[in-house]
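Complex shown without one protein chain; remaining protein chains in place.
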Amino acid sequence: MANYTSEQKINMLYDMMLIRGFEETVEKLFQDGKIHGTMHLCIGQEATAVGACAALTREDKITSNHRGHGHSIAKGTEVKGMMAELLGKETGYCKGKGGSMHIADLNVGNLGANGIVAAGLPLGTGAALASKMKNEGYVVLCFFGDGSTNEGAFHEALNLASVWDLPMVFFCENNLYGMSGSIKEMVNVEHISERAKAYGIPGVTINGNDVLEVAKTTEEAVARARKGEGPTLIEAETYRWRGHSRSDARKYRSRDEEKDWRKNRDPIARFKLQLIEENVLTEEKFAELEERMEKDLAEAVQFAEESPEPSLDTLTADIYA
Amino acid sequence: MANYTSEQKINMLYDMMLIRGFEETVEKLFQDGKIHGTMHLCIGQEATAVGACAALTREDKITSNHRGHGHSIAKGTEVKGMMAELLGKETGYCKGKGGSMHIADLNVGNLGANGIVAAGLPLGTGAALASKMKNEGYVVLCFFGDGSTNEGAFHEALNLASVWDLPMVFFCENNLYGMSGSIKEMVNVEHISERAKAYGIPGVTINGNDVLEVAKTTEEAVARARKGEGPTLIEAETYRWRGHSRSDARKYRSRDEEKDWRKNRDPIARFKLQLIEENVLTEEKFAELEERMEKDLAEAVQFAEESPEPSLDTLTADIYA
Amino acid sequence: MMVREITYADAIREAMSQRMRADDDVFILGEDIGIYGGAFGVTNGMIEEFGPERVRITPISEAAISGCAVGAAMMGMRPILEIQFSDFVMIAMDNIVNQAAKMRYMFGGKAQVPTVIRLPGGSGAGFAAQHSQSLEAWMAHVPGLIVVQPSNAYDAKGLMKTAINNNNPVLFYEHKLLYNSKGDVPEEEYEIPLGVAEVKREGTDLTVVATGVMVHRTLEAAKELEKEGISIEVIDPRTLVPLDTETIIESIKKTNRALVVYEAVERGGYGAEIASMIGESDAFDFLDAPVSRLGGVATPIPYNPKLEKAAVPQVENIIAKVKSVMNK
Partner (left out) sequence: MMVREITYADAIREAMSQRMRADDDVFILGEDIGIYGGAFGVTNGMIEEFGPERVRITPISEAAISGCAVGAAMMGMRPILEIQFSDFVMIAMDNIVNQAAKMRYMFGGKAQVPTVIRLPGGSGAGFAAQHSQSLEAWMAHVPGLIVVQPSNAYDAKGLMKTAINNNNPVLFYEHKLLYNSKGDVPEEEYEIPLGVAEVKREGTDLTVVATGVMVHRTLEAAKELEKEGISIEVIDPRTLVPLDTETIIESIKKTNRALVVYEAVERGGYGAEIASMIGESDAFDFLDAPVSRLGGVATPIPYNPKLEKAAVPQVENIIAKVKSVMNK
């Protein structure tokens, strides 16, 4: 189990800050009408993305879902190309054709967000099988939400990964809701992690807002997968601060519940405090990080805004290989 | 818990004999080229069908699968109409249009066999929901095999039934194989019934070749469902004596294994012996039952063979209501 | 009848609510259709009126909930299932095509499946490739299914009542871009029969058969074309299965030219069926030009708005296509 160096911890904190800053910027650009379509922000869930990816090498892969900005950034996908993609520009990771729900960056092992709930899990089994058959040693971690565990694809993928001992980690971000559906009403188990029993694999529930706990737990699962001992189901409890997508009055949950999570369980504030107590961080250093983040994001926005739109003749490009 | 009368026990035995006789007759007719297409025989599994249906009222419903002849007979569907259907005759339950995989008899609560593995489970949730919303009090029992528990439909249906407390019984006939796939290699749990944990419902594994144990267990599950306490998953261990369907060399299992089940775990021989020991049955009485069965089946075959084929103009009848 | 201007979404909601008040067997189920009102607000307020027993919020389980709708219908209920985006119907195909569409037939006429499956489809909202498809052609190819595609609020309300009262599985294609479009709609319940097209505009030079959102774009194009002296007749089939072939054929016998405009990918879209049907009909001898089609480009729907627009027929494309047919 790696003991993270101060530098690594600072990097984790920075990534969490960058994710939140990215999402806040995207939200603003959306309100200003510079981003269209829809988006699913992960503000409040920064620790799951960063903690999980901290346990992965660059060669390891992730599959993501509709709420994927944080996963991408944590896996090393750059905010410039992401921002450009959200603005539908040619310089975006998908050349402006994918948008928020389809950002992918295979060079860093980011196999892509997905607009279909739970679709990343079956795809992940395939990537893991390729790793196994080609002896490439990489592990595949699939991010998905609590609500997606009621899809048949979740069941079939976990079973397949289990019987084939695929090098995988199934990482469930349980943010208590699937869109408007409270997970308490959508499943009859106390913890999503109990579902691991149906596949004879380990299942564990952790605090998804404690980035180090997330990293530690994921590391164990990754080690297990790499040893060829098969997949693990991790349930990380967290909370989505914003609405499900652009238009959500959040009638299905209380303002008090939201307040509690924001005030008392903010993954960034928590980690910041922890690092200050560990004397790894100072307020000055934190201010520097904020400055750097704002600069990085400002550059990303400028890059995106100055980038050209894809030309019309690219409409039918890249359909077939 | 009902203590079955001698008459009820004799009826159960007779139904088991009738099922086996029916299947042997079908097999013969198939070999003689009088039945075409395919068929999935349930010889060796008579106790699951009869035991489970013994716990149901006529108003209760079942959904079945591709191996459904036994389920139909046990639920009260008549062998005449079934035989006629297998011969593709107008007098068959489906007017010759459905065949072996689609026999249905709504009048006795037989909602139909199904050619799609696990498809009967989601359909069953709907029937159970109708029972609940219309306050009709009937319970829906879904028959399915071990192999179908790896379909997403199994997962989604059990979860839905659980969170909605639907009046259902999920009855898994674990005959060790899904076609050629050994269930031991297809799931990573000791018992299919463990999968109930993923839905917070009771799960139990029983001897599927002991008709009274099957009936008793199903009765408890049905009582629970009727009380509005939700579904139960029953795994009944049994064995398919024949190949999966018409053409199966059974290379995936050993002759010794087959012999062991046939010789030592024949559900009919077992029940017969038990009833003789209980002085409920005599060899004479058993011989009478056999005679009656042969007569019933002979009549069914005659009825089927003498029945007319559907006229060509029925090709497009009954597509739309 | 008291008539007001309401939106397409309001019209669908009103039709469902009126049926639910009149018939206890009717209920709705789907993801987020409760207090959230569904992804497009179509079910807003319904759970408040009818409660959670008849407005059933489901887990994210398209295979189970579609099977549940079919099973409940088989047992005498009249479920209305909302599939949040029509693209997610992929996960429900078995229940719709292998079960609902065939059950009555396979069972020799002894069952019926009166259920409505609502499918919000179409592009134009920036949701990209997995949330913008128009795949109604798949369903129209399957015997046992009824396929409805209302283009306006009035038709949406009338066809929804018809769909709910129909004893077969009905695929009800709604269009994202139409939800907020307003139209005059009577308060009272009314039905629009299946298989009856509407001539949206009379013309003499060319008949355009257009579906869904294309009806509006074609009507706009018609105005422009009129200025240039081209008079087109516009027909909205309203229901794809059954299809009102007679109205279409009669119109073409009059105008002698035919163009089919649809949003779905042109290749293999239902417009191909309509065009072939015309070619095989006795309108053939009246044709002064080949029966033409204008459908979507053979591409997944891109995210960038300019590309997205370019992927499906717009008013200017329709104008250009009509002219090219006129010059043939």
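Per-chain residue numbering starts at 1, and chain names A, B and C are given in the order in which the chains are listed.
In the analysis below, contacts are C-beta pairs under 8 Å (C-beta built on N, C-alpha and C of every residue); 3 or more make two chains touch, one makes a residue touch a chain.
Source: prediction; values computed, not measured.
Engineer: Which of the displayed chains are touched by the chain that has been omitted?
Structural biologist: A, B, C
Engineer: Which residue, A:H102, A:K197 or A:R265, contacts the hidden chain when the whole complex is considered?
Structural biologist: Answering carefully, the residue with contact to the hidden chain is A:H102.
Engineer: Quick one: which of A:L129, A:V204 or A:V280 touches the chain that's been left out?
Structural biologist: Result: among the candidates, A:L129 touches the missing chain.
Engineer: Given that one chain is not shown, which residue among A:V163, A:L212 or A:I276 touches it?
Structural biologist: Result: among the candidates, A:V163 touches the missing chain.
Engineer: Residue by residue, what part of subunit C touches the chain that was omitted?
Structural biologist: 63, 87, 90-91, 93-94, 97-98, 101-102, 105-106, 128-130, 135, 137-138, 140-144, 241, 264-265, 267-273, 275-276, 279-280, 284, 290-293, 298-300, 302
Engineer: For the chain that got dropped from the picture, name the residues of subunit A it touches.
Structural biologist: With respect to the unshown chain, the touching residues of subunit A are 61, 63, 92-98, 102, 104-106, 111-112, 114-116, 119, 121-131, 133-134, 152-153, 156-157, 159-160, 163-164, 317-321.
Engineer: List the residues of subunit B that touch the chain left out of this view.
Structural biologist: Missing-chain contacts on subunit B: residues 36-38, 85, 88-89, 94, 96-99, 101-102, 114-118, 147-148, 150-153, 178-181, 185-187, 248, 251-252, 309-310, 312, 314-316, 319.
One rule holds for everything that comes next: only the chains that are shown with their structure count from here on.
Engineer: Among the other chains, which touch subunit B and subunit C together?
Structural biologist: Correct list: A.
Engineer: Roughly how far is subunit B from subunit C, going centre to centre by Cα mean, in whole Å?
Structural biologist: 41
Engineer: Subunit A to subunit B: how many Å between their CA centres?
Structural biologist: The answer is 46 Å.
Engineer: What is the distance, in whole Å, between the centres of subunit A and subunit C, each centre taken as the mean of its C-alpha atoms?
Structural biologist: Going by mean C-alpha positions, subunit A sits 36 Å from subunit C.
Engineer: Hey, what residues on subunit B touch two or more of the other chains?
Structural biologist: Touching at least two other chains: 152-153, 156, 159, 163.
Engineer: Counting only residues that touch at least 2 other chains, which ones in subunit C make the list?
Structural biologist: 59, 61-64
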